[in-house]
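In what follows, a single structure is set out as structure tokens and then discussed.
With one protein chain held back, the other chains of the complex are shown just where they sit.
Which chain is which? They are A and B, in the order written, and residues in each are numbered from 1.
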Amino acid sequence: MKMTAFKGVLAVAGIQLITATMALATDITVWCWAPEFNGAAMNEAIARYTAANPDTKITVVDFAKGDLETKLQTQLASGTTEGLPDIVLIEDYGAQKYLLSFPGAFEPLTDKIDYSQFAKYKVELATVEGQTYSLPFDSGVTGLFYRSDLLEQAGYKADALKDITWEELSAIGDKVKEVTGKPLLSVDMNDAGAIRIMLQSAGSWYFNADGTANIKDNPVFKAALTSWVGMLKNQNLYKSVSGWGDYTGAFNNGDVAGVFTGVWMTGGIKGNNMSGKWAVAPIPKLAGVEGAGHASNLGGSSWYVLSSAPSKDAAIDFLQKVWASDVDFYQKILVGQGAFAAYLPARDGEAYSAADAYFGGQSVWKDFSDWQAAIPGVNYGIFTNEADAAVTAQLPGLIDGGDIDAAIEAIDAQIAQQIQ
Amino acid sequence: MNRLISVVAQAGMWLAAFISVFPFLWMVTGATNTANDITGGRFLPGTNLFVNIAKFFELVDAGRVFFNSFFVAITGTALTLVVSSLAGYGFEIFASKARDRVFAGLLLLLSVPFAAMMIPLFVMFSGAGLINTYIAMIAPGVASIFMIFYFRQNTKSFPHELRDAAKLDGLKEHQIFWFIYIPVMRSTYAAAMIILFMTNWNAYLWPLIVLQTNEMKTITLTVASLATAYTPDYGLIMIANVLATLPTVLVFFLLQRRFVEGMLGGVK
Partner (left out) sequence: MQTLTRRENLTGWAFTAPALALLGLFMIYPILWSLYMSFMTGKGMNFKFGGFANVERLTKDPIFLHALGNTLTFLAIQVPIMIILALVFAVALNNPRLRGRAVLRTAIFLPCVTSLVVYSVLFKSMFAEDGVVNDALLFLHIISDPIPWMNDPFWAKVLIILAITWRWTGYNMVFYLAALQNIDPSIYEAARIDGVPARARFFKITIPMLRHVILFTTVLSTIGTLQLFDEVNNITASQGQGGRPADATLTLSLYIYNLTFRFMPSFGYAATISWVIVILVGLLSWAQFRLAREK
């Protein structure tokens, strides 16, 4: 009865009712965020696939990242599969959360994809009980992007930035500020990204493999927090910003001389008409921590197939044919979007070894490849957002001179409370 | 002394008006600047307006997006006006103990946070096969508790003599509503229309949940998506902001004359 009334209204209003059930078997829908990055890479893949499979229509729908997560979580929780896409992009930090809280929602691809061809840490984070669910997409391998012209003025050549500690970076910041008048970094105090980078660079994380919090008795966490707070106390080192636009604006404008972040920022940095003035160094390492290195990861995401998807098989075929085999495709999105692949054979392509004039002739992609190989794999667990919130809550107090052990105690307590 | 007060009042009001309008000026000048000028805090008109506009129309299916926004806002506003004013009128004119209890209960309904109701609402609409439709976007807001409250409050100033006279003339209850109440209360309706149009136009969280395809997206959702790029282009975002705000401003200006007219010539 309710339905007929609704349909009557529909007919009167002349509205087309679009539902997933009406979709043809070869319609594939993809959800992602960042149309200029993920969306553009996906569209390139679609163009390649549909050239060979003209019957297949693949549509990309983009949302803001937080919005996409809200939508996905609502739909999965509602238990209704209608309207879900066939393929969805999920950030690596959230992978385990989705896989564990919505069992059965995602299609295992273990038998369909040759995972030995992908960066190992990306495969591990999408694996639950022996099944792997993702098509690993972009890497978040980290680097220290810096303005070579400004650092040279301050007396630092490329070699001076290799094999340094975070404390040494802080000292370099003093000198850069003194000579050029510009801070070295832009920092958003609400972003725990730096802590995550430091933790993973030493093969550690907020959580143990069994999911319990790894805060209180974790020397790496203490070292990371201490280093980061030390850097934040050095007002010369950074420009304080708030929000993402402000953060990227600072180095894109030339207000600050550098940024340490994921490789996916390369495209944004190259969009600035500052050719020859940029370079990339490995990130500094945690001093006095065993196993700490210069390679880490920030962000990055992967494609997942929904097991309820009406065009599941076609979606998997699409991922296999392009995303898990087309080396040339990866060259194209590397050059076009700066999307750095987790697909290892892609690195043998020519784009990956080319020197880049924007970075003063440095072979940046080759460097990133080398660093990527050294990233320690960690299990992100399911509570990364909660842990981030607990850490950033303590930062203002610590910068004002708060006691580090008391703060760690508080972070541990907050996380323990949240993960029950 | 009185003069001083009136000078201070005059100056204070102009300052308040300036603060109110300033972000709009910031938005409009921003739309003419490049992304780097905007984050750099430039507050002068630039020369990038047409570049920003071109980029917007290249990235966004503007016709479709604006059609969706207008369709949802207009239909939603019209339906809400009718349903909620009927109820507001009913609650006030035919006040009874039972209905007053129901009315008080509405207040509590209003206090349930929307985030807590999104999942079950979504389950209902997907069960009815209505995900990704205009109906799903509009229906939950049609019986607006806020508007029912608003119409009940305003009905208090609807003169009882008018009703009594109409009844003597033999008008039925629904005729009194359509032919006496609505014309007399047109100022109330004009104000409600402005408010409802902007609420529907600006709706964000719920449309986000029920819309699945690019064909159904509204301008509000489009702006949100543009604003969260890895390297946001503020020039583009500002022009999108201007275009997303323009219709609500226009509706306000269009209705404003009626709104004022109605207020002055309406119920005394």
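Quick note on the criterion: contacts are C-beta pairs under 8 Å (C-beta built on N, C-alpha and C of every residue); 3 or more make two chains touch, one makes a residue touch a chain.
Bear in mind the structure is a predicted one, so any value in this text is a computation, not a measurement.
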Omitted chain - touching chains that are shown: A, B
Of A:Gly83, A:Gly245 or A:Pro376, the one touching the omitted chain in the full complex: A:Gly245
Chain not shown: contacting residue from B:Phe56, B:Tyr134 or B:Trp201: B:Trp201
Given A:Ala40, A:Val128, A:Ala171 or A:Met189, the one touching the chain that is not displayed: A:Met189
Residue of B:Leu49, B:Leu121 or B:Met193 touching the missing chain in the full complex: B:Leu121
Absent chain, residues of subunit B that touch it: 6, 9-10, 12-14, 16-21, 23-24, 26-27, 30, 38-41, 43, 83-84, 86-87, 89-91, 93-97, 99-100, 102, 106-121, 123-124, 139-140, 142-143, 145-146, 148-150, 153-154, 156-157, 173, 177, 187-188, 191, 194-195, 198, 201-202, 204, 220, 223-224, 227-228, 234, 237, 241, 244-245, 248-249, 251-253, 256, 260, 263-264, 266-268
Positions on subunit A contacted by the hidden chain, ascending: 64-66, 69-70, 73-74, 76-77, 79, 97, 100-103, 188-191, 193, 239-247, 255, 382-383, 385-386, 388-389, 392-397, 413-414, 417-420
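Methods note: only the chains that are shown with their structure count from here on.
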Centre distance in Å when subunit A and subunit B are each reduced to the mean of their C-alpha atoms: 37
Residues of subunit B defined as touching subunit A within the complex: 35-36, 39-40, 59, 75, 118-120, 122-123, 126-135, 205, 208-209, 212-216, 221, 224-225, 227-232, 234
Contact footprint of subunit B on subunit A as seen in their complex: 2-3, 6, 9-10, 13, 15, 17-21, 29, 33-37, 59, 61-67, 70-71, 74-75, 77-80, 82-83, 85, 244-246, 248-250, 252-253, 255, 264-265, 267-268, 271-272
